[in-house]
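Our next item is subunit A:
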Amino acid sequence: MSYNEIVIAGFGGQGVMSIGTTMAEAAMSEGLNVSWLPSYGPEMRGGTANCNVVISDGEIISPIVLEPSELIAMNLPSLDKFESAVKPGGLILVNESIIERKVERNDVRAVYVPSQEIAAELGNLRVANMVMLGAFIEATKLLKFETVVDMLRNIFTGKKANLVEINEVALQRGADCVNV
Partner candidate 1 sequence: MSKELWKGNEAIAEAAIRAGCRCYFGYPITPQSEIPEYMSLHMPKAGGVFLQSESEVAAINMVYGATGAGARVMTSSSSPGVSLKQEGISYMCGAELPGVIVNVMRGGPGLGTIQPAQGDYFQATRGGGHGDYRLIVFAPANIQEVVDLMQEAFDLADKYRMPVMMLLDGMIGQMMEPVEWKRPAIAPEDLPEKPWATTGTKNKRLPNIINSLFIDPDACNQHNIRLEEKYARVTESEQRYETNDTEDAEVIFVAFGTPARLARAAVRLLAEDGIKAGVFRPITVWPYPYDALYKIAAQDSVKAVVTVEMNTGQMIDDVRIAVKGARPVSFVGSAGGIIPTPYEVAEAAKKALGR
Partner candidate 2 sequence: MAIVYQKTKGLTDAELHYCPGCTHGIVHKLVGETLEELDVLGKAVGVAPVGCAVFAYDYFNCDMQEAAHGRAPAVATGIKRVLPQHVVFTYQGDGDLAAIGIAEAVHSAMRGEKITVIFVNNAIYGMTGGQMAPTTLVGQKATTAPLGRDPGHYGSPIRMSEMLATIDGAAYIERVMVTTPASVMKAKRSIKKAFELQIAGLGFTMIEVLSTCPTNWGLTPVESLEWVKENMLPVFPLGVYRDVTKEEA
């Protein structure tokens, strides 16, 4: 049975919540069980926010993640807060653009992603979170890229249809950061 417990954390406005909901939506459409649990309150208004996503092919017991199997750290306070909680053998995705330090543990896999530089290169800073999601999918093989791209096609329609392509490229550029 697969049972992935993911924490995604960063500043409000970095798209932390939407990385989580996109992940959960995609997993659900692939027939997996999911839960998405946000932190809420004043911290949503610009402070540090995080969400817990659980993805399993079996029953999801608790939506609360205490020991993540995967951590996406979008800023330094998030890495500081959650690094020690990650399960041995787990994965830490680091937003290298604003986190200057390296992962200190050597019993986890660390992947560094310059998400904001890539997003800037692509001409839209708002796709930085999709870069991180692309890296996550490549590193975990938990979801299919096509599933996310199909979702993007459903979200961005009409005048916004042109956003599908840049998001798709962002996913791919994130994936390219893994195994380099």
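What to note about this one:
The definition used in the following text is that contacts are C-beta pairs under 8 Å (C-beta built on N, C-alpha and C of every residue); 3 or more make two chains touch, one makes a residue touch a chain; residues count from 1.
Here is how the candidates were picked: all candidates are chains of the complex that A comes from, given by their letters.
Small disclaimer: the values here were computed from a predicted structure and weren't measured.
Touch, as defined above, links subunit A to just one of 1 or 2 in this complex, and that is 1. Contact residues of subunit A toward candidate 1 in the complex are 21, 24-25, 28, 33-38, 40-41, 60-64, 66.
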